[in-house]
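As structure tokens, the structure follows; a few thoughts come after it.
Just one protein chain is left out here, and the rest sit where they should.
Chain nomenclature is as follows: A and B, assigned in order of appearance, with residue numbering initiated at 1 for each chain independently.
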Amino acid sequence: MDLYTEGDPIADTRAPDGPVETRWDRHRFEMKLVNPANRRKLTVIVVGTGLAGGSAAATLAEQGYHVKSYCYQDSPRRAHSIAAQGGINAAKNYRNDGDSVHRLFYDTVKGGDFRSRESNVHRLAEVSVNIIDQCVAQGVPFAREYGGLLDTRSFGGAQVQRTFYARGQTGQQLLLGAYQALERQIGLGNVEMNARHEMLELVVVDGRARGIVVRDMVTGEISTEMADAVVLASGGYGNVFYLSTNAKGCNVTASWRAHRKGAYFANPCYTQIHPTCIPVSGDHQSKLTLMSESLRNDGRVWVPKAKGDDRGPRDIPEDERDYYLERIYPSFGNLVPRDIASRAAKNVCDEGRGVGPTGLGVYLDFADAIDRLGRKAIEAKYGNLFEMYERITGEDPYEVPMRIYPAVHYTMGGLWVDYDLQSTVPGLFVIGEANFSDHGANRLGASALMQGLADGYFVLPSTLANYLAANPMEKVDASHPEAVAARTDVEDRITRLLAINGDRTVDSFHRELGQIMWEHCGMERSDAGLRKAIAEIRALREQFWQRVRVPGDGEGLNQSLEKAGRVADFFELAELMCVDALHREESCGGHFRAEYQTPDGEAQRDDDRFAYVAAWEYTGTGEPVLHKEDLTFEYVHPSQRSYK
Amino acid sequence: MNLTLRIWRQTGPEDKGRMVTYPVPDVSPDMSFLEMLDVLNERLILDGEEPVAFDHDCREGICGACSLMINGEAHGPQRGTTACQLHMRQFSDGDTIDIEPWRARAFPVIKDLVVNRNAFDKIIAAGGYVTAPTGSAPEAHSTPVPKDDADAAFSSAACIGCGACVAACPNGSGMLFTAAKVTQLSLLPQGQPERYTRVIGMVDAHDEAGFGGCTNIGECTSACPKGIPLNTIGRLNRDYLKATTKRAGTPGS
Partner (left out) sequence: MVITKTRSPIRSNVGLKAVMAVTGILLVLFLIVHMLGNLKIFTGETSFDHYAHWLRDLGTPLLPTTWYLWIQRTILTVAVLAHIGAATVLAMRARAARPVAYAHRRKIHVNYAARTMRWGGVIILLFVIYHILDLTTGHLNPQGDPANPYGNVVADFAPERWYVTLFYTLAIVTLGFHLRHGAASAFRSLGQQTPKGERRARAAALVFAVVLCAGYLVVPFAVLTGLVA
């Protein structure tokens, strides 16, 4: 293929060997430590204040490092981890239902469709139990039983009840716990907090990450911040699709700038599509809202049998409805995993049987459940979800069926990191959704919160110390030529964006990019579609740099300028995602290639050719270089998933 | 539907600011309030004008970034709903809608509808936490918490820190925000050791930031999108008054 070249394979040289359950312990012992007295002389930059960044900044400061923390929001409490609803997995086995660290490890590797590293996942499962202890000690108000002990519930992809939760706001409560620990360190003067600051460039000196260039979004001031190590905790890139369940501000800029400076980007095509979101209501749509997956426990999914049937849902008789999930997957029915439910919805809509004003929606009907259990019971279970639905759509789901449609929700890909969470740029660590490490090709429900906190509270603070202890460094300041060059790049780019003064808004480009990505690199990808997408993205990117209009100037708050910079980076990422999706000639997890499916339409993995991590190197010529990291499975043996 | 917006425009902290009128035609009732502002902004940009700056992020009612005073009501007319989840079907064709930023000395305007809410972070930094450095935590089940206490703590912890309470309060008081955190942590066994230093620290930080005092009117609670109850303030008052009887460095006082 002409779109990339293949380079040398890459290996995770930090990965320990030996029995999987002893690896992390042994590795921790073997790592070097930093003397407490020396820690305060070391500065660490942490970009992002979500679960991963917030917990990492707080923990590093507690250990005595000087931490500089950055977020684009007005407060570290607002990072998008706050929107996670469901819960957090931990192998506590409080239910005595057969859970264990090994089972959580097994479920996660299998759920990831055998595209993640066993060592990393096992460590995640081990650390999961400490996270719950830590959060409880911080005063996180988890749901409890009458006896005063923690309550747990079950979640998709697992047969044990290991999900801890705080009503439907688990992410919020965990994030506030980390935020409060962070604020404590800010109050003590150990963390220098910079809210409303956006990282726009990474500074690499002598091959090591030594700082970042940031823009103060209030004053417009560009500054260069130097440190001994840089930690990126800047989240995922779902907003490349324009419409996603991510917050409006979520962006790939920090990761992408690091990628351009030498950090490999791994598996960018692995995106998770959530099947139960409220459908798009019109061109004005700015984001999508998730409805909890738990609704599928009682709701029945259907569309009319006939194409273009525009009768109201209650006027369509029973025998003219197609309960397609129950029909195609009789044993799992409405409860098939996320990727399967999403793709089935897309298929029926593509056939012209979608419902609602846009034709992109399917019914999730509670009439049977209300008949069977009574309205009261449904209200008790889903009352607040139904309210939220009604607030957004103006329709009463007790009377008419809900309309749902899949939406981009999480990105498993991210910057490549080794076992120590260090990227290919020494001194640049990447944690949380921003890295690629633990979920393989598909993430299980309630595992994102677990990974963010595992990285931030427990893994990074150990591995970062090892790096700092092993690599004593000269102090460099912002006048170093590399730092000055990085800063000049940022300033030039801003000047360039402001100077175009064209005739289209940033959002119009972003929306169009999103449509291309959703069409060709969304739930189902194909060779022809991806090639078409790449051509369209390139053309659109060219248009962007000629026709975008960014009003105002760089001095002071300019939300259009912020968006323009982010969208410019999304264009480059979008192309890489398509290339990655194109080269991966198999279907696995969140990546479904139309050409690679079983005769009955299920994903077909190709372990012989593709059991590797695709780590992409940026070359500047537009032709990325692929480095393969082979995956080996000693404990969990690859098998085909089936939900029929 | 066709609407007339009157929006507070202020170029920066030093500018005096003024209300500016914008007609917005063809508003769909299915738009959220912020999407309606997006549409206006797209048009302003193409007309060569500065778009209206406003804070927003998650747009699903949980991050607490959006902060609009709509027709004199924090987050607009629908109860229990943030501005980002407010939809245009709550308004009628021909309506005039006034949009202003939160107004409080502690929340200075940065630009247009964007204010600086850093004072809230300072209140948390002054004690709104449990000191539990990473790694020091005991096994989660070592201290059971009665379900009622845990549930009540959650109700207070649901605060999203948006500042609607301050915006709605005739005194510009941030007591409901402060009390929500004080109440959450004082209901849990993990919060007990710092219970009394916490409340003193947080109330001091609250007053220092320039918020007014509470006069138990209850506007905050009715504006709060998460329905934080007013009696949390009673709990803060109780803890505060008790705390004044304790002396630093006198164990058991």
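Couple of notes before you dig in:
Definition applied: a contact is a pair of C-beta atoms (placed from the backbone, for glycine too) under 8 Å apart; a residue touches a chain by one contact, two chains touch by 3 or more.
Small disclaimer: the values here were computed from a predicted structure and weren't measured.
Check B:L3, B:V39, B:A65 or B:M175 against the missing chain and you find that the one touching it is B:M175. Within the whole complex, the absent chain has one touching residue among A:G187, A:P304, A:G456 or A:P624, and that is A:G187. In the full complex, subunit B makes contact with the omitted chain through residues 6, 8, 17, 19, 69, 71-73, 98, 100, 103-106, 126-127, 131, 170-173, 175, 194, 197-198, 200-201, 203-204, 206-207, 210-219, 222, 229-244, 248.
Please note the rule applied: only the chains that are shown with their structure count from here on.
Interface residues of subunit A facing subunit B in the complex, by the touch rule stated above, are 55, 58-59, 62, 73-80, 82-83, 92, 94, 130, 132-134, 136-139, 141-150, 166-167, 169, 172-173, 176, 179-181, 183-184, 186-187, 193, 195, 218, 245, 247-249, 281-282, 284-287, 289-290, 388, 391-394, 457-458, 461, 503, 505, 507-508, 549, 551-552, 556-557, 559-560. Contact residues on subunit B toward subunit A in their complex (touch as defined above): 12, 28-32, 34-36, 38-39, 42, 44-46, 48-51, 53, 55-65, 78, 81, 85, 87, 89, 110-111, 114, 116-118, 120-121, 124-126, 128-141, 143-147, 150-151, 153-154, 157-158, 160-161, 184-185, 188, 190-191.
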